[in-house]
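Only a single protein chain was left out; the remaining protein chains are all shown in position.
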Amino acid sequence: MIKIHTVSGYEEVGKNMTAVEYNGEVVIIDMGIRLDRVLIHEDVNIQQFPTKELQRLGAIPDDSSIRNKKVVAITFTHGHLDHIGAVAKLAPHYPDVPIYGTPYTIKLAKGEVKSEQYFEVKNPMYETDYGEIVQVSENLAIEFVRSTHSIPQAAMVVVHTPEGAVVHTGDFKFDNNNPLGERPDYKRLKELGQEGVKVLIPESTRVAEPTKTPSEAVAQMLLEDFFLYEGMDEDGLIATTFASHIARLQELIRIANKMGRQAVLVGRSLAKYTGIAKQLGLIKMKGARAVRSPNAVRKVLKEVSGARENYLLIVTGHQGEPGAVLTRMANGELYDIGKRDTVVFSAGTIPNPLNRAQRYVLETKLRMKGVRMIKDLHVSGHASREDHRYLVRMLNPENIVPAHGEFRMLTHYAELAEEEGYLIGRDVFVSRNGYTVEIG
Amino acid sequence: MIKIHTVSGYEEVGKNMTAVEYNGEVVIIDMGIRLDRVLIHEDVNIQQFPTKELQRLGAIPDDSSIRNKKVVAITFTHGHLDHIGAVAKLAPHYPDVPIYGTPYTIKLAKGEVKSEQYFEVKNPMYETDYGEIVQVSENLAIEFVRSTHSIPQAAMVVVHTPEGAVVHTGDFKFDNNNPLGERPDYKRLKELGQEGVKVLIPESTRVAEPTKTPSEAVAQMLLEDFFLYEGMDEDGLIATTFASHIARLQELIRIANKMGRQAVLVGRSLAKYTGIAKQLGLIKMKGARAVRSPNAVRKVLKEVSGARENYLLIVTGHQGEPGAVLTRMANGELYDIGKRDTVVFSAGTIPNPLNRAQRYVLETKLRMKGVRMIKDLHVSGHASREDHRYLVRMLNPENIVPAHGEFRMLTHYAELAEEEGYLIGRDVFVSRNGYTVEIG
Amino acid sequence: MIKIHTVSGYEEVGKNMTAVEYNGEVVIIDMGIRLDRVLIHEDVNIQQFPTKELQRLGAIPDDSSIRNKKVVAITFTHGHLDHIGAVAKLAPHYPDVPIYGTPYTIKLAKGEVKSEQYFEVKNPMYETDYGEIVQVSENLAIEFVRSTHSIPQAAMVVVHTPEGAVVHTGDFKFDNNNPLGERPDYKRLKELGQEGVKVLIPESTRVAEPTKTPSEAVAQMLLEDFFLYEGMDEDGLIATTFASHIARLQELIRIANKMGRQAVLVGRSLAKYTGIAKQLGLIKMKGARAVRSPNAVRKVLKEVSGARENYLLIVTGHQGEPGAVLTRMANGELYDIGKRDTVVFSAGTIPNPLNRAQRYVLETKLRMKGVRMIKDLHVSGHASREDHRYLVRMLNPENIVPAHGEFRMLTHYAELAEEEGYLIGRDVFVSRNGYTVEIG
Partner (left out) sequence: MIKIHTVSGYEEVGKNMTAVEYNGEVVIIDMGIRLDRVLIHEDVNIQQFPTKELQRLGAIPDDSSIRNKKVVAITFTHGHLDHIGAVAKLAPHYPDVPIYGTPYTIKLAKGEVKSEQYFEVKNPMYETDYGEIVQVSENLAIEFVRSTHSIPQAAMVVVHTPEGAVVHTGDFKFDNNNPLGERPDYKRLKELGQEGVKVLIPESTRVAEPTKTPSEAVAQMLLEDFFLYEGMDEDGLIATTFASHIARLQELIRIANKMGRQAVLVGRSLAKYTGIAKQLGLIKMKGARAVRSPNAVRKVLKEVSGARENYLLIVTGHQGEPGAVLTRMANGELYDIGKRDTVVFSAGTIPNPLNRAQRYVLETKLRMKGVRMIKDLHVSGHASREDHRYLVRMLNPENIVPAHGEFRMLTHYAELAEEEGYLIGRDVFVSRNGYTVEIG
């Protein structure tokens, strides 16, 4: 019998953790943090808190339901913090268990481990290629299938068991025109469907959208269409997007080159993600530079503010995060932002009241300074309902356990599954954090 | 010619200030602050800031358009901070000019003046009764007409000029069944209509609601209906509402008496507003006590937590304001709030992203502790569209200048006015902060 | 073992039908129609359609899952059409099985049977009092518990089985101040809780509202507050509400009396529901008259339009239903409605796109004629989340099967249940039309 331990991320968007058990052996998928819970307890320095306290606050998964199980592998679907951010706190619960992920993901996870101050993580960490099948115990093997998301090298994790495959999608979209060249591996997905999928564990964040999610190529077109045609020769141009969104950053750099401007990426996390991407050949930084240290940031922004027509600034702060570069600009620090500047938000507003408030403060301050703002030059990185339907039709799984979402998102997934012939409680299961679904 | 200087509150909900000019003489109506602007600049201690800086931040009215005029009177419509909160900063711009308001309003304004650390306000302040007509110059007289709002002794301010009356509504509703016994003075309003109203300056906050605003008696019934019938004999009961909302507090005290519980009002602002109300005979505190000092608060909450079935706590913090009593409880301070407690929100959520975020944090924390929450046992204190229509029909004004609202609220008022036969630009004027409407 | 057959109303608001099975014997609860499905197929004359076709269209319950069971009783919770409207089509499937309900409900069901043109319903129909326990087989007894809703004599239906009680709430609210004097029988509910409730089957329509539903007394106050204070001496006054909402109609009649106007109820369904209510002493028609026949309607409206200051018209058509009196007035028929008239909507807009469209057409036409409209002088007849919580705490049921709602409403109920200690799939079950929940 296969058991799906729905450890975390089954009541929220954030802090994902799932465990697949077969015959007493367990494969863990993802160990994320929940950033809005960290925001709520804003006085909390997450590094200084004991693991138990962070679990009590709801900031990281409570793994007590699987802690004493025989774990044979830890896997990461992709490198976003809601999937890898708790590695330094939770991996020590499973000493010596090897950790697997695609190269970009593992490099980011190593960064998390390195910046941890209180725990030492000794688990071996392996960069694993798409398609490679890794035997992790006599009965179990794992495999990473190429998918697409708003970060490079996202994967669906397959746990091969004697009863059939368990497929965990991680976060994904089906992007057929990604400018970075990444494409979902439909061929392998269809093969898996034919070999027999016992359980599908799909993300649920946008399953209520009755459409297909647009390709990243659409975001590229939205950005080009704005930047290249209005001829804002003398304006200061400032774009802000997700620091881990390498495809988007690449587009902005390409646009800067076309405009004859230098792209300047300002902020620590931009430097971190692009740095690793460059090592792996995932981004070309020609015509761009990234500045990281506080001194360098101050210096470069002073330089830009004196000749803003020569630069395209790419900064952190699209959600108005405290301490981010754009937030500080709006506060009148670092750069005299004002009427001569245009800010392009190449990111949506994360639909959480705390984010909304921070973003509102940011926009209000920018508006008070007369800054022009262009919003929503962005597409989502998550599959919509019709992408999910396509996946279900390719994999034809025997059972479905929707993951990564609030209760209503999981139930929306169940509705979709029922349209495809499943029945809630029989072969599609809405579960909760800390519970286990037993697949008969 | 009459000029209406729409100084402030014509682009927002907050920091109201209007000035009526006739023949070079000016009557000022209200001097408020804008609390959300203070929230945005959260690092700001408003007391320590120079007036100019507060104006630049958008926290108090920029009165430069009228500062050098001959001001003959300052009037307050009612005692909420968005109407009187800037008195200590702005009254010094008009030295010796007398300030008028109803007794409760003036007492609150004096409190503001007293707690000011940087300015000394020397203007004489007069408690004025409804109906009294005060001659403030050879040409101008002022009058306070009884209305109803979510604070005692709200008034419409009438400026009598040789060309007819200018009526500023302040914030109001038409409440025909207010449990405190206050009723709008329809008789006087109809008289004014017959005498001739040159200009009506109405608040606009809820003019888009296509109904009549319910009476405060409805809130009373909602509260009684919940508290008196469920028989929560052993639960801790905690209600939270606006500290200045004396009618609501009186109902909660009456309910506590009926339940055989003691009402305990906890928090500085609750003590402040009820204290003044008690002096004026506006509230009966029998069966209730208010605690104010930090030590007393700690002590009383310890006492209550040991015998919660004996008390009805009434606390500050319905919007999740930092430092308020309920907010601190949710943080685990002062009182071990949890599964045995029910929190009744006798207040809506103020529709501003910052408030929404604070309230969300509050509710999330309470939910994580297992607290039962009952929301929306509340009615608004502001007139809806059909109340406004009734006012327009009673006063039959020659001109209308909608006040107190965002641009879209002012234009909604204009739409209503057009339904009643006015025409935008001809006799109903949508203005902006700092501009002047000249009434031909 | 108890089986709950969730026949219909588990994917929608409308066409309710549930069956409780114990040891092979079945009690049916409700047989409703779904009016929006009838609207969709607007060309359909529901009377002329065969039962199978109506089931295929989704207009009445598909009872095939229970049709061959041994049914021992049919019960109705209350007299709304989404609970009794399919009686004439479906009761013939269960010949000779007796039908039970409170007197008002049974009289309305008889009316449905009588107007049926194609089927003859021979089932015996019994008016049953609250509290009476009717043995319907050796093992099973039924009981009607007094509750409150927007129609007189609503009941919760209890099926007493050897394994404990099954409680079906029907539609209800907890109204402690209903002007008609009806009160929920909390005492009996608490007794049932102590005796042991095996299954609770609650309606779910408004469980997402985080409050307690206001009493009908609030609607009364809203209406009085408007009608009695504005002194619209010369206006034509037209109120519209649900024809079956006897409490609301009684209030309007009382108001008309206070205003010195005659209440005139115009429209066939108003005459029907008030006629039966009058027989049962549920309404006092003093100072009122109801007109029904097309000729009488034409005549009375002509009379009223010539002296509108003497009347308060109460008409059908609050949702803009085609053929209703208000709808025809808006079309320029029957009565020259215009600037001198005020229409009071004592009803919400039913949140279905078809209703919204009809209501929009109605309001647009009235607005084009210059009619004043007052909306939302109304309260809901359905329990909110905190009423549901109170019920769960009183009954303390072993299992819960949420009924009457779209999928998302049923899952909202499940969320509430989980807050109270239940677990989805273990003791709270989200089911679908045509399925069966087996209670272990």
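Going by the order they are written in, the chains are A, B and C; count residues from 1 in each one.
As a working rule, a contact is a pair of C-beta atoms (placed from the backbone, for glycine too) under 8 Å apart; a residue touches a chain by one contact, two chains touch by 3 or more.
This one's a predicted model, so the numbers in the text were calculated from it and none came from an experiment.
Of the candidate positions A:S64, A:S115, A:Q135 or A:N177, contact with the hidden chain is made by A:N177.
Of the candidate positions A:S215, A:S305, A:T411 or A:S431, contact with the unshown chain belongs to A:S215. From the options C:K15, C:K107 or C:K365, the residue with contact to the unseen chain in the full assembly is C:K365. Interface note: of A:R389, A:R408 or A:R432, the residue touching the hidden chain in the full complex is A:R389.
Residues of subunit B that touch the chain left out of view are 407-408, 411, 415, 418, 423-425, 429-430, 432, 435.
For subunit A, the list of residues touching the undisplayed chain reads 174, 176-177, 186, 210-212, 214-215, 217-218, 221-222, 225-226, 228-230, 372-377, 386, 389-390. Residue positions on subunit C in contact with the hidden chain: 40, 58, 352-354, 356-361, 364-365, 368, in rising order.
Throughout what follows, only the chains that are shown with their structure count from here on.
Between the Cα centres of subunit A and subunit B there is a gap of 45 Å.
Distance between chain centres (mean CA atoms), subunit B to subunit C: 40 Å. Residue positions of subunit A in touch with at least two other chains are not found.
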